[in-house]
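Inspection log for the structure reproduced underneath, given as structure tokens.
Heads up, one of the protein chains got dropped from this complex, but the rest are sitting where they should.
Each chain gets a letter, A and B, in the order it is written, and its residues are counted from 1.
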Amino acid sequence: MKKKIMTKVIAAAMTGAMALSLAACGGASSGSSASQGGAAGSASGAAIKIGGSGPLTGAAAIYGTAVKNAAEMAVEEINAKGGTQYELNFQDDAHDAEQATNAYGVLKDWGMQVSLATVTSAPMAAVAPMYKDDHIFGLTPSASSLAAIYEDPDNETNPYGDLFQVCFTDPNQGKASADYFKSHPDLGTKIFVIYNNEDNYSTGVYKKFIDQAKANGLDVVGEATFMNSTVDFSVQVGAAKDSGADLVFLPIYYTPASQIFIAADSMGYKPSWFGIDGMDGILTVEGFDTKLAEGVYLLTPFSADATDDLTKKFVENYKAKYGEIPNQFAADSYDAVYAIAKAVDAAGVTADMSASDICDKMVSQFTSMSFDGLTGKSVTWSASGEVSKTPAAVVIENGTYVGVEN
Amino acid sequence: MNNKRSQIVSFSIIIILYAVLEILLKTGNLSSLFSSLLIPVCCYMAAAIGLNLNVGISGELNLGQAGFMSIGAFTGICVSGMLSGVISNGVIRLVTAMIVGMILAGVFGILIGIPTLKLSGDYLAIVTLAFGEIIKSLVTNLYLGMDSRGLHFSFVQNKVSLEPGGKMLLNGAMGATGTERIASFTAGVILVLICLAFVYNLMDSGSGRAIMAARDNRIAASSIGIDVTRTKMLAFVVSAGMAGAAGALYGLSFSTLEPRKFDFNLSIMILVYVVLGGLGNMTGTLIATMLLVTLPQMLRGLSDFRMLIYAIVLIAMMLITNNEKVKIFIEKMRLRRKEKGAGNGEN
Partner (left out) sequence: MSFLSYLINGLRLGSVYAIIALGYTMVYGIAKMLNFAHGDVIMVGAYTAFFAATAAGLPLIPAVLLAMAVCTVLGVAIERFAYKPLRSATSLSVLITAIGVSYLLQNAAQLLWTSNPRIFPSLFSNGAFELGGLSISYVTVITIVTCIVIMVCLMLFVNKTRTGSAMRACAEDQGAAALMGINVNRIISLTFAIGSGLAAIASVLLCSTYPTVTPTLGAMPGIKAFTAAVFGGIGSIPGAFLGGLLLGIIEILAGAYISTQLSDAIVFAVLIIVLLIRPSGLLGKKVREKV
């Protein structure tokens, strides 16, 4: 009897120990900096506190991790230059509205002065009114829905005013794509759309695209949807093939896109593929045969293969630090931190100011300044928080992005 | 007797906690993190009390509680949105939304319960799981907009086009955005108290005893004239209604809500609160809910390891509470306390 109980106690202890050892390996191999989740950067008292939240656990963790990594890197670089010092606190929200409000609470308790807001759209919509109530400046790298910056997203009115975006809004991308198709009939004239109807980003782009396509007189021959749980894409690709479409628009992230390319390849279906910024990353998926993405067009403000010095340096440093190629989210995040730093310097913001005072100064800077970053040159912001920059079309040739003349 | 004492304990826990938290909140001494947890915890408590009635007292495994919360939440949001032009008072709108959410979730409970409560055990569990998934899928495809011409509805394909100034109440996968946050902590506490009072009264009533008899032995219960399906239905529908009201409160506490929030994982989480608190033990459910909702927030310092440690704590808690040695120890403590109490009484 006694022996049996001992076994049970040992069993319980072993479960814990096993898990902990697993966890320990994970920490060592993931190679991220020692300041996980906590405060990164300068330890001195006179640092401006930058907050932010995003999914670091769960199915969307890839996006949050990219933003956190790049933001950490940017803060370290800026701090190393001397001048105004920053401290970053990036919290996990698991791509969930409720947890985002908890994360916001943690950041507020910590004394956040400016913020990267959230990484994904739904959590952003949940915390946006809180940023407004507390009058804290937020610059989201990647939350692209209209609800991120407008109190009334249906009519695009009542902007929160203290929230800005580094990324394009979803409708903006849908419109840009439809306009591109109109001016480039050589890509294809019978258009098919495959999108994720459970995803904010994907449906947001899709809706505006359809409206604009109608206005532009484009021939949309059909559409198919999938869900987060979809594993088999043969139905969607089959429908596109059956409709006789020669141009397939994919306003989706690169992970499902890679599956769609594989499914299309096995069916011998070869239309023109057209993606948006979510497609960036397709070439860096471990194990993906990049030949399948050959000839894919993307309308994206950032490509990791660009040859300008800024991008090259960023990609090199990011790879050295985190062992992977940065994606769109990382680039947006890096730009966000640098844009904040630029505005802080220009407005003469110091670490002893209140978040509310800083917010006023930042808003006036952002609505008047022009910023050069990874994701665009002479980037400006409107008073409602929307970014204005030019997306460039690139095409994948021989496994790298090649610019297309507009 | 014992029963009465545990009832008093659970009511006092809630009321004392409410008083303390409300004072802290009003004086601005409560951290922002804690104030962000107040309303969700109340919602989970109410849903968990309902589920405990269903799982602990009626003995039917239900894996679809999140589905009923979803119905309540989106109904509540729509009701509040539609009434926003008519009733300006937030409290009245909140109460109306919660009542309508509760009723609709209850109606769905009846619709689902009629065919399925004949099933038992794990088959009922899978049917409730399936309903939860179906509800999530349907809500993901609902579009409801409102403008000066009235309401516009469409399903699967978003064909709703609104006049300027119109508002999308439900927007497919995006769910509801721009919701007016009219939920309050006080409303949450009142909801929990009402749910508790209802369940305790039910347990003490003839229907409650019939529910428990049907749980302990279905055939024996029906042989003494208890309509087993009807009693099970009562527990199921009440449980669904509580989840609905909780869902409405939850939905109206955030400015945005996506249908995917109410997935299988949420149903399971609420079940975890119930099982860890003890089947049929309402006080336990309340404490387990508070602990388990707060725990991942307390673990934030661990950063990447947060959810891993949470999983380990969950497993360890199940192993420890079911450990023979611990059980014997608790039993001994209880006996000792009883003896002491009896001794004191005599002197």
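Quick notes on this structure:
Just so it is clear, a contact is a pair of C-beta atoms (placed from the backbone, for glycine too) under 8 Å apart; a residue touches a chain by one contact, two chains touch by 3 or more.
All of these numbers come straight from a predicted model, not from anything done at the bench.
The omitted chain makes contact with just one of the residues B:Leu162, B:Leu291 or B:Leu308: B:Leu308.
Among A:Ala224, A:Leu247 or A:Leu298, only A:Ala224 touches the chain that is left out of the view.
Touching the chain that is not shown, out of B:Phe34, B:Phe131, B:Tyr200 or B:Phe236: B:Phe131 (per the contact rule at the top). Between the chain not shown and the residues B:Phe11, B:Phe185, B:Phe198 or B:Phe264, the one that touches is B:Phe264.
Listed for subunit A, the residues touching the missing chain in the whole complex are 8, 11-12, 14-15, 18-19, 22-23, 25-27, 29-30, 57-59, 61-62, 65, 197, 224-227, 229-236, 238-239, 241-242, 255-256, 258-259, 262, 266-268, 285-289, 324. Residue positions on subunit B in contact with the hidden chain: 55, 61, 115-116, 118-119, 122-123, 125-127, 129-131, 133-134, 137-138, 140-141, 156, 217-220, 264, 268, 271-272, 275-276, 279, 304-305, 307-308, 310-312, 314-315, 318-319, 321-324, in rising order.
Criterion: only the chains that are shown with their structure count from here on.
Mean C-alpha position of subunit A lies 33 Å from that of subunit B. Per the touch definition, subunit A reaches subunit B in the complex via residues 4-5, 8-9, 11-12, 15-16, 19-20, 23, 26-27, 30, 32, 36-38, 56-58, 91-92, 94, 96-98, 101-102, 104-106, 108-109, 122, 125-126, 128-129, 145, 147, 151-155, 196-200, 203-204, 207, 227-228.
Against subunit A, in their complex, subunit B makes its touches with residues 31-37, 40, 140-141, 145, 158, 162, 164-168, 172-175, 177-178, 181, 254-258, 260-261, 297, 300-309, 311-312, 315-316, 319-320, 323-325.
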